[in-house]
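What you see is the complex with one protein chain gone and the rest in place.
To keep things simple, chains are lettered A, B and C as they appear, and every chain counts its residues starting from 1.
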Amino acid sequence: METKKKPKKVFVQGAISPEKIATSIAHHQVKTNIGAHDIFLGQVRADEIDGKVVQGIDYSAYEEMAEQKFHEIREAAFEKFDLTCMHIYHSLGPVKAGEICLFVFTSSKHRAMAMDACRFLVEEIKANVPVFGKEIFEDESYQWKVNS
Amino acid sequence: METKKKPKKVFVQGAISPEKIATSIAHHQVKTNIGAHDIFLGQVRADEIDGKVVQGIDYSAYEEMAEQKFHEIREAAFEKFDLTCMHIYHSLGPVKAGEICLFVFTSSKHRAMAMDACRFLVEEIKANVPVFGKEIFEDESYQWKVNS
Amino acid sequence: MILNLKYFGRIVEITNLTEEQYNAGESMSLNELRTWLINRYTDLEKESFQIAVNQELKSNDFLIKGDCEVAILPPFAGG
Partner (left out) sequence: MILNLKYFGRIVEITNLTEEQYNAGESMSLNELRTWLINRYTDLEKESFQIAVNQELKSNDFLIKGDCEVAILPPFAGG
């Protein structure tokens, strides 16, 4: 039977805090072969749609498939780019406008690899991971978000 | 006489802390038109050169010209990309291996703009800002760093 | 064969359930499954959705031949 590396947990409940990001950065200061980090953060926008303002997004996912996809995307990135480290965190549940829902963190010896890999990861996540988002308006009505 | 916007101060003394980065991220959570942040961090590498290991870099600069260049690069980026915010911090003085010496932070409504702008800024800074770095080895000898 | 159907996001608002079992015949293409779903939940006709079989997206000509988990997925919105 095929043995598989256990997928690393990506989903976190609610918003991702700036402190979590700082802690993650600090953990990499012992890795002195790293010369460049790239961090992408997705933040929930208070978009105005037909006169109503988004106050937050409630994220849900097909979790088993999503964690598997995150794992495949990570493996593909390690294959494609010369990376020292890579971390992905995505929110589930409610995230308010202004809060962070996606944290992608790549580290490499040189800047181009870190930046190329970060971009690759963000695009792959947006296109291939089964995450769903309900944009909640201030009057509690909602609409389902679709990635562009 | 020409009036100029006062250049924003970029240089900071010593390493840039993860807490400073977290604070900067947190300050953007009130800007609910932002959908994407990109952050580039330059970290000092403990490179081995001819058997000796870099323990840190001592940065110096032609400060007046450098701050002016940073200002011009910022203006060019605001012109070229649709950005909500942009911040650049660069260390002066000693920064130990594993510590952060460059922090570039771009924010936009959409991801492509934030990522393109961040990359543009990093390349411009490396190529055009008169910053000099002395790579100090563990035995206190040194060599002058040159950007590749 | 038994299909464990799972519904997500806005699809759930049409099916009004998140899971159900469908005792299908010996085999079924995803095209046939789509037709069956739309007959059962007519509002699905105007929805855009993809189908994952055992957590892998499959095209409409894919043939299901045994028990499996089949997820009906509306457009993704991650990130």
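By our rule, contacts are C-beta pairs under 8 Å (C-beta built on N, C-alpha and C of every residue); 3 or more make two chains touch, one makes a residue touch a chain.
Predicted, not measured: the structure shown is a model, and the values here were computed from it.
In the entire assembly, the chain absent from the figure touches the shown chains B. Considering the full assembly, B:V129 is the residue among B:A77, B:A97, B:A114 or B:V129 that touches the omitted chain. Contact with the undisplayed chain is limited, among B:S17, B:Q68 or B:T84, to B:Q68.
Contacts to the hidden chain, counted on chain B, fall at residues 42, 57, 59-62, 64-66, 68, 90, 101-102, 122, 125-134, 144-147.
Operating definition for what follows: only the chains that are shown with their structure count from here on.
Centroids built from CA atoms put chain C at 26 Å from chain A. Distance between chain centres (mean CA atoms), chain A to chain B: 24 Å.
Once the centre of each chain is set as its mean CA position, chain B and chain C turn out to be 49 Å apart.
Those residues of chain A in touch with two or more other chains are numbered 42, 122.
Residues of chain C in contact with two or more other chains: 79.
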